[in-house]
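If you scroll down you'll find the structure; I have some questions about it.
Partial view: only certain chains, each at its native spot in the assembly.
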Amino acid sequence: MSVTTATPSPQLFRPDHRPADALRPIRITPHYVAMAEGSVLMESGNTRVLCNATIEQGVPGWLRNSGRGWVTAEYGMLPRATLTRTARESERGKVGGRTHEIQRLIGRSLRSVVDMKALGERTIILDCDVLQADGGTRTAAITGACVALALALGKLVKAGTLKTSPLKQMVAATSVGIVDGNVLLDLAYEEDSRAAVDMNVVMLANGGLVETQATAEHDSYTRAQLGQMLDFAEKGIHELLAAQLATLKDAI
Amino acid sequence: MSVTTATPSPQLFRPDHRPADALRPIRITPHYVAMAEGSVLMESGNTRVLCNATIEQGVPGWLRNSGRGWVTAEYGMLPRATLTRTARESERGKVGGRTHEIQRLIGRSLRSVVDMKALGERTIILDCDVLQADGGTRTAAITGACVALALALGKLVKAGTLKTSPLKQMVAATSVGIVDGNVLLDLAYEEDSRAAVDMNVVMLANGGLVETQATAEHDSYTRAQLGQMLDFAEKGIHELLAAQLATLKDAI
Amino acid sequence: MSVTTATPSPQLFRPDHRPADALRPIRITPHYVAMAEGSVLMESGNTRVLCNATIEQGVPGWLRNSGRGWVTAEYGMLPRATLTRTARESERGKVGGRTHEIQRLIGRSLRSVVDMKALGERTIILDCDVLQADGGTRTAAITGACVALALALGKLVKAGTLKTSPLKQMVAATSVGIVDGNVLLDLAYEEDSRAAVDMNVVMLANGGLVETQATAEHDSYTRAQLGQMLDFAEKGIHELLAAQLATLKDAI
């Protein structure tokens, strides 16, 4: 299973001198916003995503009287999260394709860890708003939203509304890519913009995969490279899962 | 100048035991976002507004070839800035009336302190996004946006792009209202929702007024009450102007 | 209370040679449209606003089963109300910020004179459509809409649907501004476009103020100037209230 992908000394090529398989520094601030049922400011290097969980009574029409709940997500980017200002989607009057794609990914990922029967006919909305964008905003959103979700569900159990928590396990996500022939974990914006292949991996605490999306815009990749990217991603996600747990322990 | 408005011991009726003519604690964090030309996190009690200034080349069509610049503002509220979740305007496909009204107010207020000739054919956009809303978001946005504007223009001067700063003076704003017959400065959400009269005042550093808007939904007010509200507002704005200056001194 | 504002002989500078504190000629034509419950063509100089009141059963969701009614307003401008044609908001697919701001002002003003308990769970919509615009369209809309409202409520009482009229008193509005250092009442378009300060005042028949909005785009104003503007506005509104009453006496 020899891979032609080079593995050079990473100090030479990553802007922040990280090893190829290292995450950026993680900071998860719980209870960032007092108004939400669950709130987390998720920081991964310079990427900063505010993740708020809302629990509402009722479910969308197609689930009514099913006894089952629903989890969905919305994703937004403040105009100056980016180096050049991005026009507001509210001003343009429509949600763009990229936003749609991302919020569908976040929603699916979080649904994979919630027992909808145990949740009952409630809807959880995870609002993920990017305050500052430096690559990996969608995976940071998933990782942070899961903590916000855990906090919100914890409150429901504490309040006696639910006996058992509908959260089956934690889920976290990271990005990985191929830049100049090197597989790199957790791409920052500058690396991401030069990447030949960009991959997002969403993984459960038990190691099960829920999403793997590997995209090549300018080039293609081999199955061996796909394997190495998955190796790096699994390593990173284990660290993210540990950071989530540490946050939750402190927060409760 | 006898006013029938009562001035009871404020400790009795304000939720946070503030005197009737006291502001909430102010915190102005400069450079909150690294991407923007000017960035400020403006906090007034639990109200938290992120104000980012963008400077773009060019002006709207009606100013082209006039040699004059333009200043405008956009205002947004994250879904969970509020106690119950507010649907995103991007999802609803249109900007609401309240948002329009507020961003027009912010834009006018900031235009009053910029020398458009000195700015030249550039457009400054002030994005004011509410992370947490506890009353007074529009006045906090004006006060914070003026600091972000000063930081952004300071960079242009420092970079030699402009010789003299187009910022003529600082501007700040606060709210004042009548609750249970008492004039109160800087209403928090709980007070605001019970107010018979709600007033926003925007004032320059030289004491000139640029906006005074006093609105009664359920009742009406006298000219004497209008006078007392202006007295309180002026006192508060002097403190806000001092806080702005302190921030700018530290930041530069 | 010395004011630095000059009070020159107004004949010298107003296009129509009005005194500084004089309204333009008012004409209020009741029953202009046969289809509406209350209808008024409000003319103030060349400004012509058609105000129609509709009474519908039911209230918005948040008032259901409260036993209380609701009053709201919509404002529109025909494309050729203005010297150069304005594109229709229906064609652009959205209601603009200025329209939103104005219709919110009209709605609040009219709500201040209606006893919502006495109205019961009914909604009154005031449609204010500008046929010709020569300044002061929003204040003409308020003044005219109050007459249309009175006519519509009068019909409900006459028909025995309501025993007592929910209209507590009349409300009227005018604009006032500072042009070339002079305070002027009831600005026409040409004056308005040159004004340094523009103020709208909404006042009840009993002298109570419900809205005062004073805006400076290019300059600022002192509290003394604010006082003189209020003096002029009060004088004008007393004349408007008299004209409303005369119309209602004739109409019923």
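Labels A, B and C are assigned to the chains in the order they are written; within every chain, residues are numbered from 1.
We take it that contacts are C-beta pairs under 8 Å (C-beta built on N, C-alpha and C of every residue); 3 or more make two chains touch, one makes a residue touch a chain.
Remember, it's a predicted structure, so these values are computed and weren't measured experimentally.
Shown are 3 identical chains; the number of copies across the whole complex in this structure file is 6.
Criterion: only the chains that are shown with their structure count from here on.
Chain contacts in this assembly form an open path, with each chain touching only its neighbours along a single line. If each chain is reduced to the average of its C-alpha atoms, the one that sits nearest the average of all protein C-alpha atoms is B. Taking only C-alpha atoms, you rotate chain A by 180 degrees to land it on chain B; that is to the nearest 5.
With centres defined as mean CA coordinates, chain B is found 34 Å away from chain A. Mean C-alpha positions place chain B and chain C at a centre distance of 27 Å. Among the residues of chain A, those in touch with two or more other chains are 93.
If you check the complex, the residues on chain B that touch chain C are 94-98, 100-101, 103-104, 108, 111-112, 204, 206-223, 226, 230. Remark: chain A residues 33-36, 39, 46, 50, 52, 54, 56, 74, 76, 78-83, 85, 88-91, 93-95, 99, 125, 127, 129, 131-133 touch chain B in the complex.
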